[in-house]
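The complex appears here without one of its protein chains, the remainder shown in place.
Every chain is named by a letter (A, B and C) in the order it is written, and numbering of its residues begins at 1.
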Amino acid sequence: MSESAPSSLSHYSAPLRRFGASLLVRYVAIGAGLIAMTVLTVPEARSASGLWLQALLWCCFAYFAIDCGLRLRSAWRLGAARHYLLSAPGVIDILGVLPVPIALGFGAPAETAWLLASLWVLKLAQNSPGFAQLGRVFVLEARPLASVLVLFLIALFLASAAMHVIEREGQPTAFGTLPASLWWAVVTLTTTGYGDEVPLTNLGHLLGAAVMICGIATFGLWTGILATGFAAESRRRNFIQTWDVVSKVPFFKTLDPTAITEITHTLRRIELPPRTAVIRRGKIGDCMYFIAAGEVQVDVAPTPVLLGAGTFFGELALLGDQVRTADVVTTKQSTLLVLDLADFRELMAHHTELAGAIEAEAERRLGDIKRRRELHLHGGAPSP
Amino acid sequence: MSESAPSSLSHYSAPLRRFGASLLVRYVAIGAGLIAMTVLTVPEARSASGLWLQALLWCCFAYFAIDCGLRLRSAWRLGAARHYLLSAPGVIDILGVLPVPIALGFGAPAETAWLLASLWVLKLAQNSPGFAQLGRVFVLEARPLASVLVLFLIALFLASAAMHVIEREGQPTAFGTLPASLWWAVVTLTTTGYGDEVPLTNLGHLLGAAVMICGIATFGLWTGILATGFAAESRRRNFIQTWDVVSKVPFFKTLDPTAITEITHTLRRIELPPRTAVIRRGKIGDCMYFIAAGEVQVDVAPTPVLLGAGTFFGELALLGDQVRTADVVTTKQSTLLVLDLADFRELMAHHTELAGAIEAEAERRLGDIKRRRELHLHGGAPSP
Amino acid sequence: MSESAPSSLSHYSAPLRRFGASLLVRYVAIGAGLIAMTVLTVPEARSASGLWLQALLWCCFAYFAIDCGLRLRSAWRLGAARHYLLSAPGVIDILGVLPVPIALGFGAPAETAWLLASLWVLKLAQNSPGFAQLGRVFVLEARPLASVLVLFLIALFLASAAMHVIEREGQPTAFGTLPASLWWAVVTLTTTGYGDEVPLTNLGHLLGAAVMICGIATFGLWTGILATGFAAESRRRNFIQTWDVVSKVPFFKTLDPTAITEITHTLRRIELPPRTAVIRRGKIGDCMYFIAAGEVQVDVAPTPVLLGAGTFFGELALLGDQVRTADVVTTKQSTLLVLDLADFRELMAHHTELAGAIEAEAERRLGDIKRRRELHLHGGAPSP
Partner (left out) sequence: MSESAPSSLSHYSAPLRRFGASLLVRYVAIGAGLIAMTVLTVPEARSASGLWLQALLWCCFAYFAIDCGLRLRSAWRLGAARHYLLSAPGVIDILGVLPVPIALGFGAPAETAWLLASLWVLKLAQNSPGFAQLGRVFVLEARPLASVLVLFLIALFLASAAMHVIEREGQPTAFGTLPASLWWAVVTLTTTGYGDEVPLTNLGHLLGAAVMICGIATFGLWTGILATGFAAESRRRNFIQTWDVVSKVPFFKTLDPTAITEITHTLRRIELPPRTAVIRRGKIGDCMYFIAAGEVQVDVAPTPVLLGAGTFFGELALLGDQVRTADVVTTKQSTLLVLDLADFRELMAHHTELAGAIEAEAERRLGDIKRRRELHLHGGAPSP
C-alpha cells in the first residue's frame, strides 16, 4: 500500500490542481496553520490577536476541507471512494478535517479544539516517497531491532527494580514506587538525563553508571542495525528506480546486459523542475547527464539547441575537457541520470565499448550543431 | 550453547503446547505479571486493589511454574534434566519460579517479594533467535570494543581526578571525594547530564567540555564498530539460513554452483503463519516467491490451485507484467524465499539461463492450470 | 561552486603570501581574536586589561582587513572582483571585516560590537576542502534525511500537543502553552534533557518515555543514513583524487586498464610538507610509496639519492623484507601514493605482472645505486 499511496494521492489531487493549489501553497498552509495553532495557546497572544489567529486557522481549515472534498469527489467518480478513505493519504485528510469541528461541537474552548489542528503536521508525510524506504528498513531488520528492544526492556525492568530496592529508603518520592523508578530508568537508559530523579547512595551510583553504559551499548547496536539496513535498502531502491529510467534511454540499449547492470548501479536519478540550471558555463564538471524524461536547452551559438528524452549532455567532462562550455537549463519538469567521473572510469576499464559509443554519439551531435550553424550563416537557405 | 538453546526450548515445551499455551498466552502472562508487579509497589493501588493484583500475580506464577515443571518432566524423561537446568532457558525458567516463594518464606513483605517477579522480563529473550546474532557481533568485535572501553576508563579516571582537584574547594559535596567525582564523570562521558553535579570554575568548564567531546568521540567509535560488526554478521547469517532452505527447492538444483551462491545471497527468507495473504490481486508487485516449506493457495478461476514446497509464484512481476493477477494466501505455516526485482535483474545479467528456467516452469504451470480449467468445463470428463 | 572555492581562495591569496602570511599565522590570528573577544565580555577582565584586549583585537582585525583588501585587489586586477565577493570565501572575508566597524559606528559599546568578531570562526572553514565532501553527503542523501526530519517534526508536534493537554493543569508554567510544551519536546526528542520541564503525572511519564525512544530511533536512522552516504562519497572522492595523481606516475602506464582501476581504488593519497620523515631505518614497514609530485631523499651510503615525481620507494616491505633499510625524507612539498601490504597482496593474486614490474624497477634502481657507489670508490673517475 505504501507504494501505491503516493500515486493515488497525485491521482485524486488532479481536480485541486485546477483549483490552483501547488505543493508550495500546501506547505504554506500547513506551516501557517501549525504556527497559528501554537500561538493561540499563549494567553497574551490570544487576548491580543485571538480573532485574527482564528480567522487564519479557519482559512487553512477551509483549504484542507476543500482539498479533501475535491479528492473524495474525484475518487467517488472513479468508484474508489472507499479505497481513498482507507488509504493513508485519505485517513490523513480526514484527520485534518473532522476532529476540530467535532471538538467545537462538543463545546470545547477554541484554544483546546484547535490543538487538534496539530494533526495537520501529518500532511507533511503525505507527499514524501522516502517513507516507504524508511519503513522497509524497519521491516527488513525487524528481527534484530526487536532483540535490541527486548534487551532494552530487560535492562529497564531489572535496573528499576534494583534501584527501587536500593534508594526507596533515602528517596521515597523519587524511587519509592516502581513506576517512579521505571521513569528514572527510561530517562537514564536513553541518556536523556533530566536530573529530576538521581540516585544518591554509592550503590545507586554504581548501578546508575551501569545503566548509562548499557544505554549507550544498546543505542550503538540500534544505530548499527539501522545503518546496515539502510545501506542495503538504499542500494536496492536506487537500482530499481534507475533501471526503470535506463530502459527508456535508447543509448543504453546498444550495450550488453552486464554493462547495463553495472551502469544502472552507478547512475543517480535526479528530478528537476523547469527552468533549473543543470550546467553553468566555465564551471569545472565531473559528471555527464542522460535525459530520461523532459527536455533541456543547451545555450550554444547561434541558436540554443533543445535536447529531449533519450539524449545526453556534459559528456566532454568525462572525455578529457573538464571546463563546461555552455549553460544547460531544463525547459520542463525533467528526470536526469547522472554518471559520475569516478564511476565512468571504472566502467571504462571493463567495458571499453562504452566510451566509443559515447564519443560516437557526441561527434554525431557536434556535427549536427555545425550543420545548423552553417544553415544559420547562409541565411536559412540550404547550402548547395 | 546460544545456538542450541532455542531448539531445546521448543523441544521441552512440547507438553505445554498440549496444555494449551501458545506464544501469545505466554506474552500476555509476562506482560500482565510485570504490570501487576509494578502497580503493587504503589501504596494507593496496593490499598485499593492489592488482593486482586496479588491474585493476578499468583495466576501468572502458577502458569510459569506449571510451564517450568512440564518442561523439566519432559527433559527428565529424555534424561536431559541436568542439561535443561544448566541451559539458558532452564536458568530463566528457574529464576521465574524459585525467588518469589523463597523471599516470601523468609518473611519479606508481599510488595518486596514480588519485586523479584521482574525477573520474568528475561522470558522475553527465551524465544528470540536474534540474541545469538547480537551476541556474535560482540564476540567478533570483542577486541576493538574492549579498546574503546579502556579508552572510556582512562578518560573516566583522569577526568574525575582532575575535576576533584579543580572543584573540591568550591563544591565539597559534589567533587569533595573521588567517588563523587567519578559519578560526575560517568554522567558526563555518557552525555546523560543529570545536572546534579556541575563544575562552576572556568577551568572546570574547560575540562568538562573536553570530557563531553571525548564522550561523543568514544561513543561514535563504539557505534561504528558495532555497525561494522553487524553488517558482516547480518550478511553471514542470511547466507547460512537461506542456503539451508535453498537446498530444499528442486528448482535451484538445475543451476550451476556460482549461480546458486549468488542467488543465495540475494534471497530473503520470510516465515508466515497460516491464512496470511502474500500477494493481493491488482497490487503492483516487485518480487517473486519460492516456497521452501508449507503451502499456498492461488485463487485462480475456476478452482484455486495449491502450490507446495519446491514451487514458486509471482514470477510474472519479474518477467514484465507488474500487476498481480491473483490473490495468494498461505494455508499452513510456510517458509518463503523472496527474490527482489533488483536482484533478479542483476542475476539475469550474469546468468541468462535463470530467466529461461523460470519462464519454462511458469509456462508449464500455466498449461497445467489451462488443462484443469478445460477439465472443469467438460464436466470432469476427460477430453478426447 | 564548492569545488572551485578553495582554488579561488589560494588564487587570490597569492599576494598575501608575499606579504608573509602562512596558514599558521592565519590560524593564530583566528584563535587569538576569538579568545580575546570571549574574554572581553567578562566584566572583571574588561576592567583589568580591557585596553590590551582591544589592542589585540584591532591587530587581528587589521590582519584580516589587509588580507581581504589584498585579495580583493588581486581579484580586481583579474577582473573577477564581483566573482570573489559573491564566492563563499569572499563573503566570509567581508563578514570578518565590515560588521565590527559598522556596529562601533552605530554607537554600540565595545564589548557588544566585538561580539561580531565571532564571525571570524567561519574563516576556519575557508581552507578546508573536506566541506565539499560533507556537503555532497547531505545532497546525495537529501531525500531520506528530509523524511527523517519530517518524522521528527510529526513526533514533535503531536507529542507537545498531547503533553500540553496532559500536564497543563498541574504545571501551568512548564506546559501551560504550546510553545513551552514544544520546548520540552525538542529537549526530550534530542535526548538533551535539561530537566527544566519534566512531566509529573503517570500519563505524562508514559508519553515522555515514548518520546525519548522515538528520539533515539529517529537519531539512529539519521546516523545510519549519514554513515551510508559518507561511505559512498568517501569511496568516490578517493577514486577521483587518486586517479588524477595515478595518471602522472609513468610506472602505472605499463599496466592494463583493469589493473589501473583496481590499484586506484587501493591507493591512498597523502600530502607531506618538506623535511618530513616518511620512512625510518629499522622500523617495520607495511606499505610502499609512489611519488606523484615533489621529491624525497633516500639516505643510502655513500651519498643520499634523490627520487623525483614518477618514482617509488619502500617496495622491499612488500617483496619480503619488512625492516626498512634507510631513512627517507621529503625535500619539497610532496604528494605520495601509499600502497598497503594487504592491498598489494590482493592485487598480486589477480595481476601477477604488477610484482614483476615493481621488482624489475627496484633492481634497475639498485643497480643504479651500486654504479654510483663504485663511481664514488674509484674517486669519481669512470670505470673502464
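As a convention for this text, contacts are C-beta pairs under 8 Å (C-beta built on N, C-alpha and C of every residue); 3 or more make two chains touch, one makes a residue touch a chain.
Please read these numbers as outputs of a predicted model, since none were measured by experiment.
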Q) For the chain omitted from this view, which of the shown chains does it touch? A) A, B, C
Q: Please pick, from B:Gly135, B:Gly220 or B:Gly310, the residue that touches the omitted chain in the full complex.
A: B:Gly220
Q.
Using the touch definition from the top, which of B:Ala45, B:Ile66, B:Ala81 or B:Leu158 touches the missing chain?
A. B:Leu158
Q: Taking the full complex into account, find the residue in C:Cys60, C:Ala227 or C:Val278 that is in contact with the omitted chain.
A: C:Ala227
Q: Consider the whole complex, including the chain that is not shown, and state which of C:Gln54, C:Gln133 or C:Gln297 touches that chain.
A: C:Gln133
(Q) Among A:Gly195, A:Gly229 or A:Gly314, which one touches the chain that has been omitted from the display? (A) A:Gly195
Q) Which parts of chain B are in contact with the chain that was left out? A) 3-4, 140, 143-144, 146-148, 150-151, 153-154, 156-158, 160-161, 164-165, 176-179, 182, 188, 191-195, 198, 202, 205, 208-209, 212-213, 215-217, 219-221, 223-225, 227-228, 231, 236, 239-240, 243, 257-258, 260-261, 264
Q) Since one chain has been left out of the picture, which residues of chain C touch it in the full complex? A) 34, 37-43, 112, 115-116, 118-119, 121-122, 124-125, 128-131, 133-134, 137, 179, 182-183, 186-187, 190-196, 219, 222-223, 226-231, 234, 268, 283-284, 286, 340-343, 345-346, 348-350, 352
Q.
Under the stated touch rule, tell me which residues of chain A contact the chain that is not displayed.
A. 191-195, 223-224, 227
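The working rule: only the chains that are shown with their structure count from here on.
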Q) If contact pairs are compared by residue number, which of B-C or A-B agrees with A-C in over half of them? A) A-B
Q. Same or different for chain A and chain B, when you check if over half of the residue numbers at their contact belong to both copies?
A. different
Q. Taking each chain's centre as its mean C-alpha position, how far apart are chain A and chain B in Å?
A. 28
(Q) So the centre of each chain is just the mean of its C-alpha atoms; given that, what is the distance between chain B and chain C in Å? (A) 40
Q.
Where in chain C do residues touch at least two different other chains?
A. 191-195, 223-224, 227
